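What you see is the complex with one protein chain gone and the rest in place.
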Amino acid sequence: MHRFLAGPGGAAIASKGDFNLTRHRASASVGWTRKLASRSFGMLQAATGIAILLVGWEIVTVLFRPLPVILPSPQDVFGRLVYLLSTSETWSNLGISLARVVAGFLLGTGSGISVAVLLTRHPFLDRSLRSVLVALRFVIPFAWVPIAAYWFGLSETGKVFITWYASFFVIAFQVRAGIEAVPDLYVRVAQTFGMSRRRTLWQVILPAAWPKIIVGMRLGLSFAWVAILAAEMVNANSGIGYFINYSGQFLATDDVMAGMIMIGVLGFVTDQALSLFGRLVLPGKDAPR
Amino acid sequence: MLDISIDNISKTWRAPDGREVVALQGVSFDVPSGGFCCIVGPSGSGKSTLFDVIAGLETPDHGRILVGGEVVERPGADRGVVFQGRSLFPWRTVQGNVEFGLAAQGRRKTERRHISQSFIDLVGLSGFEAALPSTLSGGMYQRAAVARSLATSPDVLLMDEPFGALDAQSREMMQSELVRIWQTQGTTILFITHSVQEAVFLADKIIVMSPRPGRVSAQIDVTLPRTRDRTGADFGMVMKEVYAHLTTPASA
Partner (left out) sequence: MGALEHRLNAPGDRSGRLAAIASVATVVYVPVLALALWQVLSLFQPGIREVISSPAAVAANLASGLADGSVAANVGASLERALLGWIVTLVIATPLAIAAGRIRLFARLVIPVVDLLRPISPIAWIPLAVLWLGIGLNSKLLIVFVVTFFVVFLNVYDAVIRIPPVLLSVCRTFTPSRPFMFLHVTLPASFQGVVLGAQYGLTTAWGGVIVAEMVGANSGVGYEMLSAANQFDPTSVIAYMVLIGLVGIVLNAAFLLVFRTMLPSFVGPGTSDA
């Protein structure tokens, strides 16, 4: 299954100082890096990584003096970003794209969890739908853009269809894996209390599978963000993805990069929000990172 | 084979939230060369921390460890280690695992084969050389772990609750096997356990530790003749003595 990790969390590596894990570290003694392992320091180091990237970028710009259209300097891009954020048009674009991503993601979560539950409950359905699901997984959202354009015309449905499509499969598969990983023991305990199947699902199975469900949701959200550019190729005239697409066509490199930064930040923020939501709903061990 | 001297070891952990935990405070004792020493204590008494310090995986805040009169600060070939839990390399066969330390020492293939075979036979795993760890029962698994640690002929063998995951009968059988191996090899053994019965069965010397802070609360010499009878009256008396020190707080 998708064992890879969702979302940012460099801080999480730094701060989860589990006592038992320290027994088997590769270094023989408590190093200076471990002493910095509190959450705020973790974020500082996250910022450092990005700072190093920025410094490297600046150095390249200064050393090689490329044409701004080929590689704008960090100042150019951030200047452009500041300007863009001062226009209401940019904010409305951000809002529209955010709405499309969130809508597709929520639909993907709802349908993904429902389908996963159905598939684990009814092996017959599982076998029936397996061929379709597996085949569709390899047809990337981008490939649906022409058909979505023909089918949905100018409506928002076309764009949300793409973001939904991007998140649905990964959520469905992750949630299914999560449900299948719930120990039979838990279900038997529920049966000894005479719990109905519905209550068992909601009060035992889904909570037990919650960490994997959250991982799936975070992956689904990140795929929805990647898909927003494709989605906004479907007869769109608004949105950050649309903005990046047409800026790209005019080779307005600084706008393209400013747009990428905006999406990167929005993706980060929404992922953190989702992760927080996951911890609030069921506090305890987060998805390992 | 070498003796071990634990000299006034102290170690404090700082948890990420800032709390300080005194894992070990002024721990001192000696293990004679070729001796079998068990460290018994409840959870939180610092047994595992002490184990890591002796193995060289952690450095103490104060004090030192001497093996054969020499101070040790990091892991070394003189101290073989058997960890708690699943420590075999799952992608290597039994023989592959046993040869691991020999490979780390740079020995040639024929030499590795020869040496590892003799230790596989010693621990009673003959015929299972090509088995993968996932196919082994609990007792066999730990035998392989012991063989791997012994293959480099360490002077000292450190064992951290190696039989903890075994069922009661396998555990007792492995204890007898370990005594047999020890008597054959003469290695100095330091064995951590939370089972008083296990300690009394195995050890010449029992170190009782107590928690908060982790320290030695008693050193008990066990002079019962081998092979020991777990149901014997004198065995029970030694157990009683150990229990007495486990439940009462150590005097300052």
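Order of writing sets the chain letters: A and B. Residues in each chain are counted from 1.
The rule is simple: a residue touches a chain if its C-beta (ideal position, glycine included) is under 8 Å from a C-beta of that chain, and two chains touch if they have at least 3 such contacts.
What you are looking at is a predicted structure, and each value in this text was computed from that prediction instead of being measured.
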item	value
Per the touch definition above, residue among B:21, B:132, B:165 or B:224 touching the missing chain	B:132
Options A:91, A:151 or A:202, residue touching the unrepresented chain	A:151
Of B:47, B:79, B:112 or B:143, the one touching the omitted chain in the full complex	B:79
Residue in contact with the excluded chain [from A:94, A:256 or A:274]	A:256
Those residues of subunit A which, in the complete complex, touch the missing chain	1-5, 7-10, 13-14, 21, 23-26, 33, 42, 45-50, 52-53, 69-71, 123-124, 127-140, 142-147, 149-151, 173, 222, 225-230, 233, 241, 244-245, 247-249, 251, 253, 256-257, 259-260, 263-268, 271, 288
Touching residues (missing chain, whole complex) on subunit B	55-57, 74-75, 77, 79-81, 83-87, 89, 91-92, 100-101, 103-105, 132, 149, 152
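Here is the rule we go by: only the chains that are shown with their structure count from here on.
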item	value
Rounded Å distance between subunit A and subunit B, as computed from the means of their C-alpha atoms	47
